[in-house]
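Provided herewith is a single structure, encoded as structure tokens, for subsequent inquiry.
A single protein chain has been omitted from the complex, and every remaining protein chain is retained in its original position.
Residue numbering begins at 1 within each chain, and the chains themselves are lettered A, B and C in the order written.
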């Protein structure tokens, strides 16, 4: 059994980790931390978990207890993993960080977008960006894994087949992304209220969203050069799901795009290329660790449109974190992650 | 492995059977029928199942093929199981019927409420009403199981602890029930349209709903006498879930209701009595085969209020059907049904 | 023109007052207060009002400015109107209070349910309960009007025809009420988050809700005696709307209930009795100042079921407040309130 610790377990990615780990045959959650909810039973906060974690209580973070775990997940706001990672790694445990702390390899870039100094630049050298479809080998040996953001996962999986082959003009990429409200977390912000968010649609952060540099970093690695990207996120009245609509100029009209995508992901257990002409729905991945893709060339023109859907809490966060754990520990990558999506 | 056939697999209870059976370690779906969708791949209709049933296609109902199954589920409109049951039973297979065909033990009562003659009255003698919390022993040997309706499941589980003990006055029971829209099925009715059903609440069938005689039959068995019941169903703007608010006069104020409910369901794997003072949410059972209950005596008066929530497609249909299968076949009753609910 | 002040205009009943008053030919909003938003333009907080109140800004409450208004609406949490009412009345303005401060005529009862001393018991004598269908004459001369709560409006309008005539047994009335989330206000509570409230249904405050004594007071006035009432509110995943399902024993089966209700409300501009057999939907009153009712006697039994729907922000709050203003000022009661509901 894998002994697991979770730091910051009260948010949506925390409870989603618990839900998914309940179906993982090798996982045992030993400790879950929350300063604000110390002593509260997990099932009193999350009654859907009654019968699964009846004895688990939130505790204050304790390096000794966490250090006895094989894996520690951070489901925390940015900055927390910075402050605890070095000490924890010294105990020999592995860290899988769902926050943004180690996603950017450039500490200065991180500081610019997060508005504070990077708290652990000395660890950036060994931090691995946990997108298995790109970095599987590096993940296998990693002690410190940065789980990609939700938008970055859906955008990168949609665009890298075009960029890796040099088919897309890299200067004017566009990612028009629609996210469910759970992407904003469990914090009590006005904009996340039911009466503010339901029955409405809006863009936000058009001027610049923190996922922009992360996406650009990933696309640049795929393209092997600088890329220009416009990223417009939208708040959509649904709990879960990201639908990324991606636009790229692909002037070579002789390319068989369907074949390109199918081959790129032929051996990927969690990327599903739909048949030509398809329009994936976010509900088809609700609760499941999968990204479904479709690729179109509307009206036979130069502009290619890729449609990419994930569940932001699963393939966009907690599911991908477990996928990383499986790889890092040498388990079957699929373990605990094969359940179908909930539909309807 | 249990060989499984599904008759009428295109509706919501059909796809939910497939979703749940994908997590069942002993189940193998051999055949699924649909006259209208013959030859269509299941995953083309339900992309959430891609990767799980990639080779399964809808076929026309064929007694020979179904007869080679160990269990045949009927996820059909009423009347279909009537016409096929006898022939199928003769092949030695078991039938678990999710429709209303064998729920009422009185053929005349069935005819009155369903507006047509009962098609198989000779089978009523051996048909078992598949509410495990009441009928577990009979289910164990059953060849023909009638899975309870969604409303009847939630109402019976909420009221039988009071009725079995003779504590509730049986003449004026009230069940005020709120159901998600999936209870209306996948048919293209005007009232099921998004723009007609969302952002609104309404009662329906106040004059008389087909689940009324089924609920009354179950409550009468528990009470050992006639009961008077007013049942008002409501359409609620959500996909899944039933919230039944149940009202009963319990004049004996010395009864410890919390203890009564906890003891009644102490050994039930799929009934969860919440702590005193709780208010169960339907989302706490979304996708899970569980009924959560809370019991209140507001203002210390005679009237007791029981709150009962289920997922209408799971404990109210497909999950309970699998629970019946497990019992009938001597498998662990929990098998394939232990996953936590999806929340948020 | 009627000069209008609004105290506490940042919540949902405040913005709804502004929306409705924009359509009122005699209304001019002179001042709107909010301590927390002082200096903010109303349209920057509520862009739906752009073009209507472009110059209006929130200001700190100022008795002098408010005193120059003909009418001051309080759209505040309880306790605020208590502290300001006497001073304001002394200036000669009228107060229409949407909060609970003056709804209960018994100061001690108020203290018990609101957990603090009543702040202005000396004003209770002249405070008028602003349910026009019951109190129209008193409203005409009132200086201080307590606008009924949302649940109390829908429940009283549904039950008083039966109680006034002595037809309903008053000991065991039940009000099973379903409210949209806007009833919880614009405060940033966890339970009001989109991801917590959507796709779910739950009861709350079964043990005792603050609207219980208000409803009971109104029903007792109609019945001319004590009544026993069980009131169970539910949170429903929609923005607006209350659906009250009301249960009363009416042993005299010879009563023509349809006729009774139609006659009771024959001259009421804002109560609409639907044809026999109807099931009103909350969306049919979305944004409109109307209560729609239907009355049923299921299965011909003793128990009568009344279905009552309102928009909690309109007939349950701001619309009814304006209706009171119209009556109090001698304007046409319908003025500004005749627009149809928004459907779909």
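Simple rule for what comes next: contacts are C-beta pairs under 8 Å (C-beta built on N, C-alpha and C of every residue); 3 or more make two chains touch, one makes a residue touch a chain.
Being a predicted model, the structure only gives us computed values, none of them experimental.
Listed by label, the shown chains that the missing chain touches in the whole complex are A, B, C.
If you put the hidden chain back, the residue from A:105, A:188, A:220 or A:245 that touches it is A:245. The residue touching the chain not shown here, chosen from C:5, C:130, C:280 or C:298, is C:280.
Listed here are the chain A residues that touch the chain not shown: 172, 174, 176, 178, 195-196, 198-204, 206-208, 212, 228, 230-232, 234, 236-241, 243, 245, 247, 249, 277, 279-283, 286, 296, 298-299, 301, 303, 305, 307, 309, 344. Panel shows chain C; residues 12, 15, 18-19, 22-23, 46-52, 182, 199, 239-240, 272, 274, 280-281, 283-288, 290, 292, 338-344 of it touch the chain omitted from the view. Residue-level contact of chain B with the missing chain is found at 12, 181-182, 186, 188-190, 192-199, 237, 239.
Definition applied: only the chains that are shown with their structure count from here on.
Using CA-based centroids throughout, the chain positioned farthest away from chain C is A. If you average the Cα atoms of chain B and of chain C, the two centres end up 39 Å apart. Chain A and chain B, compared by their mean Cα positions, are separated by 36 Å.
Averaging Cα coordinates per chain places chain A and chain C 45 Å apart. Residues of chain C found to touch two or more other chains are 195-196, 198-199, 237, 239.
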